[in-house]
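Let's look at chain A:
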Amino acid sequence: MIAKEKKVFARSPVLTPKITHYCPGCGHGVVHRLVAEAIEHYGIRERTICVAPVGCSVLIYKYIDVDMSEAAHGRAPAVATGIKRARPDLFVMTYQGDGDLAAIGTAEIIHAANRGENISVIFVNNAVYGMTGGQMAPTTILGQKTTTTPTGRSENEGPPIKVCEMLGTMDAPSYIARVTVDKPAAVRKAKQAIITAFGRQLDNKGFSLVEILSPCPTYWRLPPVKAVKRIEEWMVHTFPLGVYKDKEAANA
Partner candidate 1 sequence: MSGNDAVVEGAIRAGVDCYFGYPITPQNEIIAGMAARLLPLGRVFLQSESELAAISMVHGAAAAGKRAMTTSSSPGVSLMQEGISYLAGSRLPAVIVNIQRGGPGLGNIAPAQGDYFQATRGGGNGDYRTIVLAPDSAQEMLDFTFQAFDLADQYRSPVIVLSDGRLGQMMEPVELRDPPARKRVEKPWALTGAKGRDAFFVCSLRLPVPELAEHNRVLDKVFREIERREPRAEAYRTDDARLVFTAYGACARLCREAVDLLRDEGLKAGLLRPITLWPFPHKKLLASLKKAKTLVVTELSYGQMLEDVRLAVEGRVPIEFLGYAGGEAPSIKELVALGRKLLKKSNRKKASKGKRR
Partner candidate 2 sequence: MPKTKTRGSKKKSVAQPPSAVKKTGKTVKKHPAVEATREILLAGSGGQGLILAGKMLAQAAVAEGFNATYIPSYGAEVRGGTAHCHIKVGHRPIGSPIVEDATIIVVMNEPSYRAFTPLLRKGSTLVVNSSLVPTVGKHPGVKVIELDLTEIASKMGSMRSANMLVFGLCAGLLGIEDRKLLSGLLTDTLGKKNPALLGTNLQILAKGVDLGEEAAASK
């Protein structure tokens, strides 16, 4: 007798059947899946509004089957604030890259976090501008070569901005964590962090942000497998993984 098959993995119904446009080895695909699974986990697809950023992941609307709003470059937390304040009953999240969140949208993210705005932010940090062709990002690591730091980032540009460390100093945010998606175990941890973050909003606990270190093989000029390895070898030294703020754990 053949044992009944046990289904261990399925495509989340929150994902559309669209084929990805992201480059081979890009981290966005995995993160999209985790976001979709977290939405599925809470059964909130029909009341989720996602705010798409400007950058590679502006095309998230093609992949995640929920209501979406555009935002100008960097303004996703402000747009999300407008939606959430207008409809507190909806689940509102932003999906932002490092240029969007940590350069042009620094004011918006800091103030949304500082208000304890009851929204969830997925922050994908790949240390480079992808859509515009590999320029320096606010999170580009010292020594990293980009088209605008041809000899490597140096004192000329200053060191990279550490978003979780910065927002972690604030009183209002509920949950701030940094994860990565370089290994299956890390992906599982990342999913848990996203679920925790979304849960905070659903429990009306306020602002949550999950930063995800993600590979960009194209503009790191590496083959996908090597790019993934670089996260551990190179990126986590500048951006240590961990939970930077957890109000619930602190209160417990």
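Here, a contact is a pair of C-beta atoms (placed from the backbone, for glycine too) under 8 Å apart; a residue touches a chain by one contact, two chains touch by 3 or more; residues count from 1.
Keep in mind how these were chosen: all candidates are chains of the complex that A comes from, given by their letters.
Computed from a predicted structure; not experimentally measured.
Checking the candidates 1 or 2 against chain A in this complex, the single touching one is 1.
Taken in their complex, chain A has these residues touching candidate 1: 45-49, 51-52, 58, 61, 65-72, 75, 78-87, 90-91, 107-108, 110-111.
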